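Since the structure comes first, as structure tokens, the remarks are kept for the end.
Apart from one protein chain that is not included, each protein chain of the complex appears where it belongs.
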Amino acid sequence: MLSIESLTVAYGGLTALVDVSVDVGEGQFIAIVGPNGAGKTTLFKAISGIVRPLSGSVTFDGKDLLAVPPAERAHLGIAHVPEGRQVFKSLTVLENLEMGAHAIRGRAEWKRNLAQIVELFPVLAERRDQLAGTLSGGEQQMLSIGRGLASSPRVLMLDEPSMGLAPTIADQIFERIEKIHRESKITILLVEQRVAEALESCDRGYVLESGRVVLEGVHDTLIRDERVKRAYLGM
Amino acid sequence: MRKGAQRVSGVLARGHLEAHHGAGGRRGEHVASTAAVATPSALGCARACLAALWGRVMPPLVVLENVLQALTAGLLMGSIYGLMCVGLGLIYGVMRVINFAQGDFLMLGMYATLYVFGWLELSQFLGPYLGPVVAALLGAVVLYGFGVVLHRTLLARVTGMRVVGTESEGHYPQLMLTLGMSLIIANGGLIAFGSMPQNIRTPLSASAWEIGPLIGHDLSVFLNKARSVGCIVSVLVALGLHLFISRSRLGKTLRAAADNPEAATYMGINVDTAYRVAFALGSALTAIAGGLVATYYPFQPYVGLEFVIIMYAGVVLGGFGSIVGAFWGGLTIGLVQQLSTLVLPVQLQNAAIFVVFLGIVLVRPEGLFGRNAERI
Partner (left out) sequence: MMPRTIGRDVGLISIVASVYLAASMLIDNQYYQLMLTLVPIWAILGIAWNVFSGYSGMVSFGHASFFGLGAYTVTLLFVKVDLSPWFGIPIGMVVGVIAGALIGWPTFRLRGHYFALAMLAYPLALLYIFEWLGYQEVSLPMKREAPAAFLQFKDYRWYVGIAVVMLVAAMASALKIERSRFGLSLLAIKQNEPAAEAAGINTRAWKMRAIMVSGAIAAGVGGFYAVVLLVVTPPSVFGMLTSAQALIVTLFGGVATVWGPVVGAAILIPLSEVLNAELGDKLPGIQGVVFGVAIVLVILLAPEGIVPHLREALRRRRGAHAGSAPATVVSAAVPQPPISTGHAHRTVSKEVVLTVERISRAFGGLQAVEDVSFDVHKGEVLGIIGPNGAGKTTLFNVLNGFIPPHAGRVAWANENLVGLRPNAICRRGIGRTFQVVRPFVRMTVLHNVVVGAFVAAPDDAKAIALAREALARVGMADRATVLAGRLTNVELRLMELGRALASRPQLLLLDEPLAGLGSQEVERMLAVLDALAKSGMTIVIIEHTMQAMVRLADRFVVLDHGRMLAQGKPEAVTKDPSVIEAYLGKRWMKHAQH
């Protein structure tokens, strides 16, 4: 469904991605792991159009995504839950979710989506009229994911949802993500530093290091692979 | 011999901010009490005491009247300033652009109102109350279109998502561009409209409602009719904008784009379009205020310079980033300006606004309501 081929991106003066290829099939859960600075966020930015690649291609449903203006891509069904949450701090929780439903696909199904989001993350209903900037890190992450879901996405891209969160909260977030995948069958593309969580639920995973894919495989192979540990801890 | 020099210095802007004295404010004469001749009778004594007391009460009454007059004038004009500031505040709040040309949009609004009022003969059809107001609103529509064009052709090249990644030397291309726009519009206006001061003549400009007398035969407060109408319209429009921004979907989209342009793009919001709407709307709002001011204040193409500092002082006082704050900021500046007429000579009244402005910027840059104080 989403196919990235030989993507090379320079960002902020550095070559962030070199010849990266990732294949995301419909309904799959794909994990991309790698140490900091490996280029994972840059990959998402390139898919969303914030950054233009130097070479390579990105196709969505067979169509060239790079030819689509960035603001249009959400309407095609690509939801990006950014690194660091990036909620609209000066808008309320409900307004944030409404912004998620700005995408055309989300508008028609607003009521249904809202009910689902609230079921997944009840705390959002409690805090619906609170300004998003006053929420805790975990709550903001839930809001950000909810915002992504509000667009009725075909693929949900999550960039390091556990970043900066206490381990127990991060665990909760992972559980919900798994639940979303199980129940709604949305295609998920997850980027994470917390390797185990990411690799545990995925169908297939990629390990990025210094902008390149150094390892790729199905869940079972990767989870026991010593090379992953080495990529992180150097031992 | 000196003509060249005159020509050179002549082109330089003459920005004289005139004091707005309360129209028709009555300044009572202080009547010195005559010391009563002491008479032995108690009544005579009482009368003498009363007379002496009255002599002491009179001056304060005059002062009180002047103060009340200044306060009301300040509230009336401050509301109109508030609307001007809301326009500027909207542009800054959404786009983070300091628009030097905002004063010139005010000026264009004044001229647009003048011409619409004249050509459509609105005074005939709608009367002196509604006529100018409708002209101002229609003029604002023209300014909205103008803002769209300006943004598309010029501003979009130095703001928006295109520029987000490339942090060149700060935001100075935007500042410079709006400075250039300001020069072109103000001087272009001089060419197009001529330098004769203009006015929108209605019977309202010179007449006032009297509230009072409140104490005995004294102490009345006069509300200039043109300004009062302007005040009401400004408050309504500002309120309307507030509702639009906070309740409507488009308003929320603007707020989202202002809050976090990158995340807004992820939501499918076209940030450039959002900026364009904000810019055009901000221009239109200031233009309405201009049209309202035009009903009581004579204007010429350089009038923008006189109001630029008022607008910036108001927005900074209210806090950059807060639209509600901008209104209150403008209102406060109006009050400061009018109250300063009580104590300061004409030229220094304008300096008073600067002092307030510099004071806020140096002491409390985030103003009353703002966040992001030192954000570049």
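Read from first to last, the chains carry the letters A and B; within each, the first residue is number 1.
To be clear about the criterion, contacts are C-beta pairs under 8 Å (C-beta built on N, C-alpha and C of every residue); 3 or more make two chains touch, one makes a residue touch a chain.
Given the structure is predicted, the values throughout are model-derived calculations rather than measurements.
Asks: Which is it among A:Leu76, A:Val195 or A:Val213 that touches the chain not included here?
Replies: The missing chain is touched by A:Val195.
Asks: One chain isn't shown here. Among B:Val62, B:Val148, B:Val235 or B:Val355, which residue touches it?
Replies: The single option touching the absent chain is B:Val355.
Asks: In the full complex, which residues of chain B touch the absent chain?
Replies: Within chain B, the residues touching the omitted chain are 1-5, 7-9, 11-17, 98, 154, 157-158, 168-173, 175-177, 179-191, 194-195, 301, 305, 309, 312, 316, 320, 345-348, 350-351, 354-355, 357-358, 361-362, 365, 374-376.
Asks: When the complex is taken as a whole, what residues of chain A touch the one chain not shown?
Replies: 12-16, 18, 35-37, 137, 160, 163-164, 166-167, 171, 193-197, 200, 210-211, 223-224, 229-235
Please note the rule applied: only the chains that are shown with their structure count from here on.
Asks: Can you compute the centre-to-centre distance for chain A and chain B, using the mean CA position of each chain? Integer Å is fine.
Replies: From the centre of chain A to the centre of chain B is 47 Å.
Asks: State the interface residues of chain A toward chain B in the complex, per the touch definition above.
Replies: Going by the criterion above, the answer is residues 48-51, 69-75, 79-80, 82, 86-91, 95, 98-100, 102-104, 147, 151.
Asks: Residues of chain B touching chain A in their complex?
Replies: Per the touch definition, chain B meets chain A at residues 161, 164-165, 249, 252-253, 255-256, 258-260, 262-271, 371.
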